[in-house]
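The complex appears here minus one protein chain, its other protein chains still in place.
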Amino acid sequence: MDLYEHQGKELFGAHGVPTTEGRVATTVEEVRSGAVALGGGRVVVKAQVLTGGRGKAGGVKVADGPDDAAAKAAAIFGLDIKGHVTRRVWVEKAVDIAKEYYLSITFDRGEKRPLFMLSTMGGMDIEAVAVDHPDALARLHLDPAIGMRPFFLRRLLFAARVPKDEHRAVGSLIEKAYAMYLAIDAMLIEVNPLVITTTGEVIAADAKVTVDDNALFRHPAIEAMRDTAAADPQEQMARERHVTYVKLDGSVGILGNGAGLVMSTLDVVDEVGGSPANFLDVGGGADADKIVTALEVILSDSKVKAILFNIFGGITRCDEVARGILAALERLTITVPIVVRLDGTNDLEGRRLLAEAAPPNVFAERTMLDAARRVVALAEGA
Amino acid sequence: MDLYEHQGKELFGAHGVPTTEGRVATTVEEVRSGAVALGGGRVVVKAQVLTGGRGKAGGVKVADGPDDAAAKAAAIFGLDIKGHVTRRVWVEKAVDIAKEYYLSITFDRGEKRPLFMLSTMGGMDIEAVAVDHPDALARLHLDPAIGMRPFFLRRLLFAARVPKDEHRAVGSLIEKAYAMYLAIDAMLIEVNPLVITTTGEVIAADAKVTVDDNALFRHPAIEAMRDTAAADPQEQMARERHVTYVKLDGSVGILGNGAGLVMSTLDVVDEVGGSPANFLDVGGGADADKIVTALEVILSDSKVKAILFNIFGGITRCDEVARGILAALERLTITVPIVVRLDGTNDLEGRRLLAEAAPPNVFAERTMLDAARRVVALAEGA
Amino acid sequence: MAILVTSETRLVVQGITGREGTFHTLKNRDYGTKVVAGVTPGKGGETVDGIPVFDTVAQAVAATGANTSMVFVPPRFAADAIYEAADAGVALIVCITEGIPAHDMLAVYSYLAPRGIRLLGPNCPGALSPGIANVGIIPAQVFAPGGIGLVSRSGTLTYQIGGELAQLGLGNSTIVGIGGDPVIGTSFIDALTLFQADPQTEIIVMVGEIGGNEEEKAADHVLAHVTKPVFGYIAGRTAPPGKTMGHAGAIISGSSGTAAAKVAALEERGVRVGSNPTEVARMVAERAGR
Partner (left out) sequence: MAILVTSETRLVVQGITGREGTFHTLKNRDYGTKVVAGVTPGKGGETVDGIPVFDTVAQAVAATGANTSMVFVPPRFAADAIYEAADAGVALIVCITEGIPAHDMLAVYSYLAPRGIRLLGPNCPGALSPGIANVGIIPAQVFAPGGIGLVSRSGTLTYQIGGELAQLGLGNSTIVGIGGDPVIGTSFIDALTLFQADPQTEIIVMVGEIGGNEEEKAADHVLAHVTKPVFGYIAGRTAPPGKTMGHAGAIISGSSGTAAAKVAALEERGVRVGSNPTEVARMVAERAGR
């Protein structure tokens, strides 16, 4: 789960990571009163969107006081930044920047260790820095069995060539950011820029935070930060019903069990000339109710002309899937054809159930490739 | 550093380990007012001494209210328990005991892991339980690389055959006790008895806590608990001056560098017919000032008739030791003979310094055995 | 011979009394796996269809000589269960549980790896050595014994490809689902190393998907250390960039980690890649002379 800058900064504050003081605003008036509450001086107004590049898109503006902030915000609200419409802004006290650094803590699945990256060349495109000045981007993996230790900070700070007199303050910020990384089950904490002010303070001036979805059960306060308004309504419906759904542009609705098999099904539908309308993984061990729910999600997309069920049961039982299809046909109004391929655990029973009920718009196929060809033909014929 | 029961219970309270409510008292009047403050009901008065077996010695009494508590306390103050004179008592609310368990967390140097011991046969001589009913004393090492986990508590509780309905409360107490063990750098936490009350509460009814001396620098509040009044004045003086001193009964003062060498020196002095007056280890890298200090500590014991310096320099430099001896002869009035054996780092220089100064009561020897014989002869001749 | 799951396997099931735990445990035993014990705290002394249940893994190991554990407990208790199995001396832990927090697994992995304790998964279907033993949720009836070693990040896609091979009359030495989570215990390289050393395995098939660079690292390993023929398949060719497809591993970041990049890396290192499961099965069959 990706967090907005203002949410990340709220967490920074709670975990002692020094950051900018500010207010969230959803209207121009809130921007003005926020700027007043911040002392009436110079502020920065920043679009809150879950994507990068908002600076270039005009989503970040410095303002010389409340009135100017309101004026600048008026131009930011509604701004479309890479498909994300700006509905909220963050108004923060401007800081006097002496230097801009870069800091990130990511979850490196290859090394199976957290990776810290630190550079004194922050504030700009860090991927370009990594390519053009690789020595300027220090990278260091932390051994979780050792944990955060003073020597680790020293290695990182010396490798990034941070001046010695900043070691204590920058090191302390990194230490606290890592404590937060652990405490909130983060997959990413990125601070760009990490600002050294003209008075020598060290401040996280931006916040990009991603939290592990699998760990949200122990962070209800973060779970509650989810911006349901901004999400695609179908994807939101799927999330609430615990199925993994990604909307695509085609006409063939696809449902399978297991991300790999569903991805492969998309590929094969594409290969035989069809265009997938979605990715939908019902997960392991789906019961009949979940199948009904999943079908509702797929059918909420009016572009869907035919649906492919591709199930290879392991922990999922094919008879449960068959019962789900039959239940859905009873409870929902389904006019599009459904091609069903069932294999694996309890497949004989599943196929038998469907054959006995014999609903007119359900077509059984024995192989994935045949099923893909059939559904594409049906979608085109529809 | 060993803590008194009341100090251990103060730490229990701070770390959320459920324990008895009570007051420390050094006078009968404080016992009475303490009992009043605890509600005026039944209390237990317990001698605060750093030794076991106080129950058998009459140092623990149940009292039926403040007046009775004062009367009972009057008999406990001044009580000599295995050489420890009772100067303080702990007055605590009596609890209604249903069952008495035993819990300890020790530092097992052999296994290099903390060892947990748990038994439902607490309240009695646990060493006897270990011998007579070994199955009734569950022992389990915790892997520090794993840390405290639910499965560890389950293993311990099932092994000790704690009833299932007590698992949560007893497990929670053990978990908190271990958190405290880590937080205070304990070498031992022992709770005997761990009481299950008639209403099902779980309470640490006693507290035996030992803290690592080497870690006291990060626990100033615990360091401040040290009972300097109860310590031997010479040992206290040595501690303040950072030399390791143990007073013994003989006439030969012994000073060396390194515990093993000093112990061996004691053995050899004994073997050649002498009787050591003390164990004194000046530690590694002692400078002249520390030598002067150490001599002061040894000479504060009037039984000392002669002193043996047995130094084999590694990190300690023999020239510094020689300078210390000469400085002590100038600053202190030393009438007893001193036998000096110097070997190792800078030994030639050390011997030269002594030979040049040639103080009348300093005798150089080249081997440990010869030095021991010489000092024993001098002590007897004195 | 087979790998990981063999005739030497003595299985203890953690979470045996749960609905899924019981169902798959009994299926595994019916297949021939030596299921010697189950563990559910507080149910020690009970039995599940004749299998003795213990309160702790340590008790189960002491009483039954279990050397392999299958973890079937809910995600929030799974890390604890894995530590318990490791601390009790189990040599192989197969973790079926899905949805375990990544930080939990990072800590678990850091504990297991230097101690040489093998973990398969989490969020994996387990391992099946046809005709010998099955530990996990792989539907065994689809597969027959043979010389093809199959390793995959994806559970059901493994079945798909194994099923296609079976249609062509090809059996398997072992089918290994390594799982698709951010932190897994057994990697492609680990499985390739085991297959290379296994006399029964003649041909190896590895099934990957978009995201990460594990397939690329495995290809390097094949080039340097694997003499047996290796075939591959990569799912996710049509996945749109930047969209999560259900696995944390299936996130495309920039150009690396795409299906095209992975296919190219494999092909360059001598691993022939099929464009769909049916094709890869046909390629393997051709090589095997069927």
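When the chains are written out, they are named A, B and C in that same order, and each has its own residue count from 1.
The definition used in the following text is that a contact is a pair of C-beta atoms (placed from the backbone, for glycine too) under 8 Å apart; a residue touches a chain by one contact, two chains touch by 3 or more.
Fair warning: this is a prediction, and the values are worked out from it, not measured in the lab.
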item: Interface partners of the hidden chain - shown chains only, full complex considered; value: A, B, C
item: Hidden-chain contact residue, picked from the options B:Ala14, B:Ile315, B:Leu332 or B:Ala355; value: B:Ile315
item: Touching the absent chain when the full complex is considered, from A:Ala75, A:Leu115, A:Ala145 or A:Ala357; value: A:Ala145
item: Candidates A:His15, A:Arg87, A:Arg155 or A:Lys208 - the one touching the absent chain; value: A:Arg155
item: Contact residue for the chain not shown (choose from B:Arg113, B:Arg139, B:Lys208 or B:Lys303); value: B:Arg113
item: Chain C, residues in touch with the chain not shown (by the definition above); value: 114-115
item: Hidden partner interface residues of chain B, rising order; value: 107, 109-110, 112-114, 143-145, 182, 185, 187, 212, 214-215, 217-218, 244, 246, 248, 256-264, 266-268, 270-271, 276, 279, 281, 283-285, 311-316, 343-345, 347, 367-369
item: For chain A, the residues touching the chain missing from this view; value: 143, 145-146, 149-152, 154-155, 158, 164
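By our rule, only the chains that are shown with their structure count from here on.
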item: Centroid spacing, where centroids are CA-atom means, of chain A and chain B in whole angstrom; value: 57
item: Inter-chain centre distance, chain A versus chain C - centres from mean C-alpha coordinates, in Å; value: 27
item: Chain B: positions in contact with at least two other chains; value: 145
item: Numbers and ranges of chain C residues touching at least 2 other chains; value: 111
